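Selected chains only, in their assembly positions.
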Amino acid sequence: MDISAPLLEARNLVKTFPGVRALKGVSLTLHRGEVLAVIGENGGGKSTLMKSLAGVQPADSGEILIDGRPAEVASVPDALARGIALIHQELNLADNLDIAANLFLGREKSRFGTIDKPAQYRAARPLLEAVGLDADPAALVSTLCIGQQQQVEIAKALSLNARIIIMDEPTSSLTTRESEKLFKVIRDLRSKGVGIVYISHRLVEVMDLADRVTVLRDGANAGNLEKSEISHEAMVRFMVGRDVSRFYPQKSGKLGDPVLEADDLRSPAHPQHGLNFTIRAGEIVGLSGLVGSGRTEMMQTLFGITPATGGRLRISGNSLVPQTPMEAINVGIALVPEDRKKQGVVLEMAVSENLSLASLRRDQNAALINRRAENDLCSEMIGKLRIKTPGGKQPAQFLSGGNQQKVVLGKWLAMRPRVLLLDEPTRGIDIGAKQEIYQLMEQLAADGVAILFVSSEMEELLGMADRVLVMHEGRMAGELAGIGLSEESVMHLATGGCHSTSKSTCN
Amino acid sequence: KPSGSGSGKKKVVFVSNGVDPFWTNAAAGVRDAGPKFDVDAETIMPTEGVADQKRIIEDLLTKGVDGISVSPIDPANQNDILNTAAGRTKLITNDSDAPTSNRLVYIGMDNYKAGRMTGELVREALPQGGAVMIFIGRMEQDNAKTRRQGTIDGILGRPEDPTRFDPAGTIIEEAGFKIMGTLTDNFDRGKTKANVEDTLSKYPDIAGMVGLFGYNPPIIIEVLAQAGKLGKVKVIGFDENEATLAGIQKGTVHGTVVQNPYMYGYKSVEVLSELIKGNTSVIPANKMIDIPARQIRKDNVDTFWAELKKTLGTAK
Amino acid sequence: MQLKKTLGITLLFFAVCILTTSLSENFLSSYNLENLLRRTALFGIISIGVAFVIVTGGIDLSVGSVVCLSGCGLPWLLTTQGWSLPSALMAVALVSAGIGLLHGLLITRLGIQPFVVTLCGLMMYRGIARGFTGDQTVGFGDGFKGLRSLATGRIELPFIDDFALPAPCVFLLVIALLAAFFLNRTIYGRYLLALGRSEEAARYSGINTGCMTVLAYIICSCLAGLGGVLFVLDVNIAQPSDCGNFYELYAIAAAVLGGCSLRGGVSTIFGVIIGAALMQTLRNMITLTSRHQHMEFAIIGAVLLAGVVADELMKRRNIRRRAVRALREESTPA
């Protein structure tokens, strides 16, 4: 084995999808004991590159070298045999099976083709410990919450004893605390000589972890940064191709009357805790908490998806607890949901149809679709939100994540909401689109909309929110504003006050 | 419409009421008669009941055939299509008549009478009466309905009345007989078998079993053989399935009533070819060409079978 | 878009027609065309109903049994029970709608799978029809000629001699136009299409998806009920153990042939009608031209499969071609 040669080298990879050339000759080098961050805008080709390195979607042309020798990685088993493991951007678990079964799927510990379950459970425990997941290996994956499932994915990659581990946005559904555990694992692996490719849109993490950064733009290399060159500005410059000044917009600061007042509101997931809070017109309020702390549940209760089991809610002074989303919409509440692809847009439908889906009812002519209103709305929103699409007829599935999110926002802007609920509005969205969404939020607030947004990104929370509500295990743990608002104070409340080792209670 | 078929031969078609070995015998008659009377003769068997039969007749009229012999599934309600056919081609009925339609003549027998003949066989087999179960493919079609009613009336020795109807679920106790019911199987042979088996479970002392559709008796024999009750339970069949005839030879089946489907086919072609030529003298005054049913018992089974083999043999 | 999706099946349909014409000079006779149109109309109506359910991503296996229930129920009520025509028709309509409502509620409220719910329905409704008729054939005999002309009537067309439009075609035409209009022009149609692709996204947009899904099942059952009525008016009798057997499969096959995806969200009413016409034409062709009538379903099955496979291959080729074109365009300016 040639020690001086890089662990993994990709040269000139090209990958074409119907209508899209996702990779136009991308190269990448990874050394032993190194964390290489790969960043870039949505649709830049990061995931595609990783999938071709891991044999999931082999590249059309180009070369992959391992230890300096050309290696063919045409399938997942090929990649596994060469010690390459990939944690996918999306969760890929069979939730009808238990944790151990998922960890060793495809590589079962077996005797004569029969599975040795005890051996699997034994082998699973240390792996779960390493990623900080306190769960029985015999527990069904369907009983875990998203964050825990992500931890199972990470443990699975560890179980491969891979020499190269690729992580495609592993922290997108983890909060700071869970992320910290992951970073510890990554540092451990690095010290053992494992090469790690780390993809994230959270530049803070990248600065924390990365030894080197490779930036992709439009399916091509946009630049490389050595450890010493890594800085927020440098990364952004490469990603966007220009300087991005003033990341978070200026706050206007004028607050109006209370618009949303919750009084002892009880969500079905945590009916034992009543929620109390108030949001004023023009205010941007952040909602923080650990994974599974009940933030999404609260948003869904406010929006009538999972109607409240008790308590009162006042919207602009009128009492109403929405029992269906329609009722919520009628009083001026809008929700940009957490799972964009499933709940936000109808992927196969055209951009224009997605944009009008909520306002059709309002613009109807005796139940007929008002085509003119639909087209007007479409061009208005494409212009206003700068949605990048060849036209209104383009199916939403062909848009990048950021542009899909803008479509969801556009759908609700058309309804002129009084209260805008945003659940992880920038998850998996690149920096350019993020900034546009921030500006939009600020502008809406200036127009008197009350905004409540959930975020697991501390930086965004502190940058955007006038005030932060913190949830812990289904209850409102506290409220922070002004000088009291800091990363430490949020984490303190989110972890349940003083003790930092309390286990997260999912399921 | 006149025939357009290329061979120049007149075209006649025999339409059955379903798919069954019974109709295979009729088809043999059709095939044999074709060359004899110099016509192009064909048999079609509808699979999906009455709607399918209608569709086939319509398509045949389109095709332009010179004569059709049809076994209407439910004559009382099929006048429309029969009259349409009668208006466009020579139409006769077989096996089951449609007297109110414009058909030219009916070739066949009276199912009620044949049923009574079956009933007589039951009385012979069970002189001191007993419990009897009737098995049949379906209750709905006209020939099944009248055949079953004839059988019941025959067993009980009631006066003739083809319009009488006893619902399937009623137990009829008369004249020393107890008719336990009628079980249908919708042509699912597995279900027939289950019906016979379940009858043995339900009435261990059953005295007689009557299978009114051709495929019923062989399955009854099969089940009785497996249960070791051959001979103990009297079997009376209908139609001339090989296993039924073999059972009569062996004495495990008391007897069967046979129609003459071969003759239905043969005669249909003959009558149609004459009608096409313009010879209406083949139509009797009562518009019925009777091909009577016969009772087959141990004494005449050998001659009948030999005859049957001969007529069917010529077809092959 | 709509056109492209139905292009393949339309071509196939014309190919079958041309083939049959060349094999049998009677195919194009007005008598045959009328028969074919009537059958297509009858099956087309129930296929459109099924298409509504398929649009929501569901399936309705009970169509044949609902055909049976209404097809047996109407003559039974009229002749055996002596109900008046309006009340009998009303009863049939209410029962059909009630069945759809039941299906819809079980599916949306209890979350039971459509396949399972309607499979139970398939067994039940035929059983019920066999029950109330006492397993007897029911029919109109010589009566109800006026009513029957709804199915058997022919409408003389101006300027065309010797050919008249079968009455069921008028039903089909009206229903097809209404269905196409509903799906493509009204907000409720849009809601159905949206929820068929992503129930959640539709729900999160304030659409009452449960209600819309129930509506689709009601439409399906009602059209099946109407189909049953027209079938029995056409044939004049119905046998409860037979009537409508397997019709759900023919209807689903017609919808799939016509371009509906069982994954939901896609519909072309025009395609569904062509699909129904293709199936009927194939059966007609086999009776007209071949002596192997019992091979009928082997041939229909094979054509159906060939159609679906060809469609799939064509789709793939199109995508590949479009990709190549896009790339070329991309590289030209560079």
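The first chain written gets the first letter, and so on, giving A, B and C; residue counts start at 1 in each chain.
Just so it is clear, contacts are C-beta pairs under 8 Å (C-beta built on N, C-alpha and C of every residue); 3 or more make two chains touch, one makes a residue touch a chain.
Source: prediction; values computed, not measured.
Protein chain copy numbers over the entire complex amount to A x1, B x1, C x2, going by this structure file.
Definition applied: only the chains that are shown with their structure count from here on.
Across the assembly, the mean Cα position most removed from that of subunit C is the one of A. Averaging the CA coordinates per chain and comparing them to the mean over all protein CA atoms picks out C as nearest. The distance from the centre of subunit B to the centre of subunit C, each centre being the mean of the chain's C-alpha atoms, comes to 35 Å.
Averaged Cα coordinates give subunit A a centre that lies 73 Å from the centre of subunit B. The distance from the centre of subunit A to the centre of subunit C, each centre being the mean of the chain's C-alpha atoms, comes to 44 Å.
Contact residues on subunit A toward subunit C in their complex (touch as defined above): 16-21, 303, 305, 324-326, 328-329, 335, 337, 339, 342-349, 353, 357-358, 360-361, 364, 367-369, 411. On the subunit C side of its complex with subunit A, the touching residues are 185-188, 190-191, 193-194, 197-198, 200-208, 265, 319-320, 322-323, 326-327, 330. Residues of subunit C that touch subunit B in their complex: 24-27, 29, 31-32, 35, 39, 134-137, 139-142, 148, 152, 231, 234-243, 245-246, 283-284, 287-288, 291, 293-294.
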